[in-house]
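All protein chains but one are shown in place.
On to chain A.
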C-alpha cells in the first residue's frame, strides 16, 4: 500500500501526472469503437425482450398432489433445455398444491407443440386433460415504458439544469450527458451481444448505472471546478488544471470503483459459477460493465469533452496563450546565479553596452592572476523606444480603484465652484 499511497501523493502534487486530457484522441477512439460495437449489436442482433414486455404463452400443468418447488425447478431446467428459442428462460412456479405454471416467450405453433411435448414427457401428465395452454399479455405495457421514458426525459432535463446551476457551467452538463450516453449505450450493447433477456430488472440495472455515472461525473467535475476556479492567476491552462484535477481524484476513482465493483463482481462470480445461467448473473454483468464504464467515462470521456468544449472560450484561450508565451521564454531567472560569497560587485565590462572592449594586452603581464569574476551578460535593454513594460505575469485585471470616484486635484481658484 505504501507505493500506492506514494503514487497518490505524487499524483496530488502533480509530480507524476497521467495525461488524460492531452491523449484524448486515444480515449475517444477506444470509446468510439466500443460504442460502434454496441450500436451494431443493438441494430444487428437486437435485444431479447422478456415475457414481461412481449407477453407469451402459459402452460398450466395439473400434476396431481405433488406440485413442489423441486418439481418446478426440474421442469424449469427441462423446458429451458428444450432448444426452443422463446422458451430458453421460462418462468416456472407452483400453483396451488396440484399444478405447475410454465410461462415462456411468444412461440410459434410448432414451438409450442414442442414445449408441450417436453412438459408432458417430463411430468408424465395426460396431454389432453391436464395441460392447458393460454396466451398471456405483457405486464410491462407500452404505457409503463412511455411513462418511464417521460420520467427519464424530465430527469435529464433537471439534471442539466442542476449541474448548470451548481457548477455555473452548462458545458459541464453537456459533458456529463455525453458520458452518460456512452455508459448506457455500452451497457445496452452488452445485452445485445450476450443475448441476455431484457427484463424489468434490467431496466432497474440500467437506471442504477445512469445514476452512478452521473454521480461519479459530478464528483470528478467538482474537483475540476475547484482547480480551475483561479484560472489565470496560477499561470496554468484550463486543460492542465483539469488534468491535475483528474489525477488528484484518480485514487478516489480507483477506490470507489473497486468498492462498488467488488460486491457486483462477487455476485457475478457466484451467479456464473454456482448457479449457471441465472437472472442474477445477467443483472450483475450489466451492473459490472455499466459501473466500470461509468468510472471510466467520467475520467476519460467527460473531462476531455469538457476541456474541448471550453477550449473556445476567451478566458481559456488567453490563459493558453500566456502559458505558451511563458514556455517560449523559458525561465526568466534561469541565468541568475545563486548568491556566493565572492559574487562580483561590478558587471563584466564587456556586458555593459557602450563600454570598450577589454584590452587583452594589459592582462598578459600577469598571467597567474585569475580573470576577474564578472556577472553574466545582461539582456539587451531596448534603447530609444520609450518605456519598457514589464512582462505580464497573469491576466490583466481591472484595478481595485476602477469604477470608483478618484480624487482630483484642482487649482485653488477652481475649487468649490461648478
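Simple rule for what comes next: a contact is a pair of C-beta atoms (placed from the backbone, for glycine too) under 8 Å apart; a residue touches a chain by one contact, two chains touch by 3 or more; residues count from 1.
Simple rule for what comes next: contacts and distances are computed from a predicted model.
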Candidate names "Spore germination protein", "Sugar ABC transporter permease", "Protein translocase subunit SecD" or "3-isopropylmalate dehydratase large subunit"; UniProt protein name, chain not shown: "Protein translocase subunit SecD"
Contact partner of the left-out chain, one of A:19, A:66, A:85 or A:135: A:135
Residue among A:69, A:117 or A:311 touching the omitted chain: A:69
Footprint left on chain A by the chain that the document does not show: 1-2, 4-10, 12-13, 52, 55, 58, 67, 69, 72-73, 76, 91-97, 101, 134-141, 143-144, 147-148, 150-152, 154-155, 158-159, 162-163, 166, 200-201, 203-205, 207-208, 210-212, 214-216, 218-219, 222-223, 226, 248-249, 251-252, 255-256, 258-271, 274-275, 278-280, 283-284, 287, 291
